[in-house]
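Next up is a structure, given as C-alpha cells.
Every protein chain of the complex appears in place save one, which is left out.
Labels for the chains are A, B and C, by order of writing; each one numbers its residues from 1.
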Amino acid sequence: MTPLKLVARQHLDQATVVTINEELKVGDREIIVMAGPCAVESKELLLAAAYAVKEGGARVLRGGAFKPRTSPYAFQGLMEEGLKLLAETRRETGLPVVTEVMDTRDLELVAEYADILQIGSRNMQNFALLKEAGRIGKPILLKRGLAATIEEWLLAAEYIMSQGNDQIILCERGIRTFETATRNTLDLSAVAVVKEVSHLPVIVDPSHATGRWQLVAAMAKGAIAAGADGLLIEVHPNPAEALCDGPQSLTPANFHKLMQDLQKIAQAIGREIAI
Amino acid sequence: MTPLKLVARQHLDQATVVTINEELKVGDREIIVMAGPCAVESKELLLAAAYAVKEGGARVLRGGAFKPRTSPYAFQGLMEEGLKLLAETRRETGLPVVTEVMDTRDLELVAEYADILQIGSRNMQNFALLKEAGRIGKPILLKRGLAATIEEWLLAAEYIMSQGNDQIILCERGIRTFETATRNTLDLSAVAVVKEVSHLPVIVDPSHATGRWQLVAAMAKGAIAAGADGLLIEVHPNPAEALCDGPQSLTPANFHKLMQDLQKIAQAIGREIAI
Amino acid sequence: MTPLKLVARQHLDQATVVTINEELKVGDREIIVMAGPCAVESKELLLAAAYAVKEGGARVLRGGAFKPRTSPYAFQGLMEEGLKLLAETRRETGLPVVTEVMDTRDLELVAEYADILQIGSRNMQNFALLKEAGRIGKPILLKRGLAATIEEWLLAAEYIMSQGNDQIILCERGIRTFETATRNTLDLSAVAVVKEVSHLPVIVDPSHATGRWQLVAAMAKGAIAAGADGLLIEVHPNPAEALCDGPQSLTPANFHKLMQDLQKIAQAIGREIAI
Partner (left out) sequence: MTPLKLVARQHLDQATVVTINEELKVGDREIIVMAGPCAVESKELLLAAAYAVKEGGARVLRGGAFKPRTSPYAFQGLMEEGLKLLAETRRETGLPVVTEVMDTRDLELVAEYADILQIGSRNMQNFALLKEAGRIGKPILLKRGLAATIEEWLLAAEYIMSQGNDQIILCERGIRTFETATRNTLDLSAVAVVKEVSHLPVIVDPSHATGRWQLVAAMAKGAIAAGADGLLIEVHPNPAEALCDGPQSLTPANFHKLMQDLQKIAQAIGREIAI
C-alpha cells in the first residue's frame, strides 16, 4: 500500500478522532452508533425513528434525503424537503444528523443541514465530489465502494484529505461477491486492515452489508469485537411499510435489545458504547 | 429483468442506431472503431495518435481530458485545455471525438467540445450525472461499472433515456473478479445479453478489460465475433512513455494489423468494419 | 507466473498437440468441436445425440456417466452402465468419447471406456486425481475451476504433466462472479493468456459458461475468434426433457446452424473447423 500519504498511519503519531459538533467523538475509546431509517419519508416517521434510536442509545441520526436508487422509477428521496425535516428533527431530539450527498452541486446545500456528509458506495470514486468534500468544513462519512479494494477506498479518503479535510470516517458496508444469501458480503477484515495501515476511524454498516434484519445483530456484534469505532444501523418504526430497505431495518425493540448486547461486547474489549 | 422500460427490447420495433454528427452510425450493420490515447497529453502526441488511428480505419478519436485516477497524486488530465486540443485535432483530422465527463458541473463544457460524452465505469451509478446526460442533445457512451450487473448497467441507461436522450452507446470494459492475470475480466457474454434484452448498441473496450496490449487483439476479435457494434481501443504513438495506461496501449503498427484482421471477422459474420 | 515449469511455453519449442486415438489432433491448425448431452440418459437418446452432432461436424462425443451434482438428491448419472453406452455409441458412430471421472478409484474404469478423461471444475484441485491422471496413458481434458486463477489452473496441469502425461487439453468454462444473468462469466481472455504462457491447447465450453442456450452461439463464435483450439458444446435431441442442463443445451438444428457460422470465423482467422 505504498501510494498512501496523508491517510497512512505513518503520517500521524496517533489515531484521528473525528469531532461532530464540537462534542461527539468518533475514533476515540467510545463507540458511536448512528441509526435511523433508510430514507426520510415524513416528519412523523422521522421523528418517531429519531426518538426510538435515541432512546436505544444512538448518538447520531441517519436518514437519506437524496437517495441513490438503481432504477429511475424508485423513490428518489425528498431532497431539500428531506434535509429540512432532518434539521427539524435534530432541533427536537438533539441528535446530530448524517445524510448522503450525491452531486457536487448539492454539496453546500447538504452541508447547511447535515452534521456529517455521507458519500455513498456508488460515489466512492466520484473524484469531483471527493475533492469538494475535502474543501468543506464538515466531517465526511466515506462508504467503501461495492467493489473497491481497501487501498482504493483509502485513496478516496486521500482525495478528501489532500484538499484539507481530515475529518473522515470510513464505513465498511459489504462488498459484492458471488454469494446471494446476503445482499453483500460484509468484509470485517477490512476494519482490521484499516486500523493497521491508517489513522482514520472506521465504522461498519451491517444493514446494507447483509440486507436482512435477521443477520444485523450478529454482524453488529462481530464488528464491535473486530475493532470498529462505530456502527450505522437502519431502524424503522414500521419496517414492513418502509419506502426503501424495509427488509434490512430493525424495529425499535430489536434495536434496543441489540444495544444492550453490544455494550457487553464493547466492555469485553475495554471500550464502551457511547449512550 | 422486469424493471427495464425504455431501454428494453420490447419498447422498440428495431435496434437503436446512434448517430454521430449526423453521419456516423453506431448500432447499424457497420462496426465502428474508436481509438486513441488514454489521456490527451500534448497537441503533438494527440495529433500523431489521431492520424495513426485514422489511417488504420478508426472513425472516432478517443482521449481523456478529465481523468478519473485512483490516486489524487496521479496525472488528472489537462481538463479544458485538453478539450480544446481534442477540438483542434478534430478540425485537422475530421475525426469526431469521444471524451469523458466526470462531474455534472462540467457537462456543458465537455458537450461544447465533444461529439460523444463518455460516462466512465466509476460514475455508472452517479445518478445526478446520468440525469443531466439525459437532458443534453449528444450521444452518451455509458461504460459498465466495475462491479455492475448487466441489469444495473441497463438501468443506468434507463436513467439517461428517461430524461429524453436515447442516443446511448453501451460499453463493456471488463468486470472485477478474483483473476489477476488481467486488469479486469472481459465479460463478452454481456454483449449477447444486452442484444437479447435491449435495443441499444453495445461496444467493447478490450484495452481496459485486459490491461495488457498483448491480449487486446484476441479480445477485439472475440468481441466482433460475439456481436459487438464497435470497439474502443487505446493506441499511443509511444506506449512506453504514455502518461497513463501505457501497458495496455497498442502501437500504431499493431493497431493497423489488428484492423485488417478484424475486417475479416466482421465479414465472416456478415458485417463490415466502417473504415 | 514463475512457478510453471513443464507446462510453461519456455519448456517447449512448439505448441503441444494432443492426439486422440492416433488420429484426431487438438491444438493444431484445425479446430475440434466436442458435443453431446450433459448426461448419458439412455441408449436411444445418446445415439440420437451422437448422430446429430456427428452430422453437424462434431468430432468427439461428450456425455457424463458420473455426474457431479450440487445436491445428493439430483440424478447422479448412470455410472458404469453409462460408460458402456458411450462405448457402444462410439462403435456405432465412430466418434471418440470424452467423459468425466470424479474419483481416483474410478480412474481405471473410466479409462477403459473413454478416449479423453475429463476432470471437472469441482475437481480441478483434487490433487490425488490429478496425479493419477498423470500416470494414465490417455488425454485429459482439464476444466478450469469455478474460482481458479489461470495460474492455479496451469499448476493443476503441472500436477498431471509432472507425472508423465503431457496429453492435456485445457478447457475454460466460465468463472464465478457477481453477475447473475449468466450461470458463470466466460473468461475468454483466459484463452489468450494460456496461449501466451503455455504450450498446451485450450478449448472453451460456452454451454456451462453461460447456462443459457440463447447465448451459446455468440460465445462459441467469440471463442474461436479469440483463438480457442476447440469447443465443448451441449446438444440434446430434446432439451426440454433433458435430465440435466436442458436450458443450456442446443437442439441439433441450432447446432448445425452454429457449425456453419463457426466455419466462416475459423477461416477468417486462417484456421478450419475439423468436420
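We adopt the following convention: contacts are C-beta pairs under 8 Å (C-beta built on N, C-alpha and C of every residue); 3 or more make two chains touch, one makes a residue touch a chain.
Just so you know, these numbers come straight off a predicted model, no measurement behind them.
From the options A:R90, A:K143, A:H199 or A:K221, the residue with contact to the chain not on display is A:K221.
When the missing chain is restored to the complex, the residue among A:E44, A:E196 or A:E241 that touches it is A:E196.
In the complete assembly, the contact with the undisplayed chain comes from A:I175, out of A:I175, A:L232, A:L250 or A:I273.
Interface residues of subunit A facing the missing partner chain: 1, 147, 149-151, 175, 177-182, 185-193, 195-196, 209-210, 214-215, 218-219, 221-227, 261, 264-265, 267-269.
With the whole complex as reference, residues 3, 5, 68-73, 102-106, 122-123, 125-129, 131, 145-147, 152, 155, 158-159, 162, 176 of subunit C touch the missing chain. Remark: the residues of subunit B touching the chain excluded from display are 147, 176-178, 180.
In this section, only the chains that are shown with their structure count from here on.
Taken as a contact graph, with one node per protein chain and an edge wherever two chains touch, the assembly is complete, since every chain touches every other chain.
Least-squares overlay of CA atoms from subunit A onto subunit B yields a rotation of 180° to the nearest 5.
Interface residue usage between subunit B and subunit C, two copies of one sequence, is largely shared: over half of the residue numbers at the contact are used by both copies. Ranked by C-beta contact pairs, the top pair of chains is B-C.
Subunit B and subunit C have Cα centroids lying 34 Å from one another. Contacts with at least two other chains are made by residues 147, 176 of subunit A.
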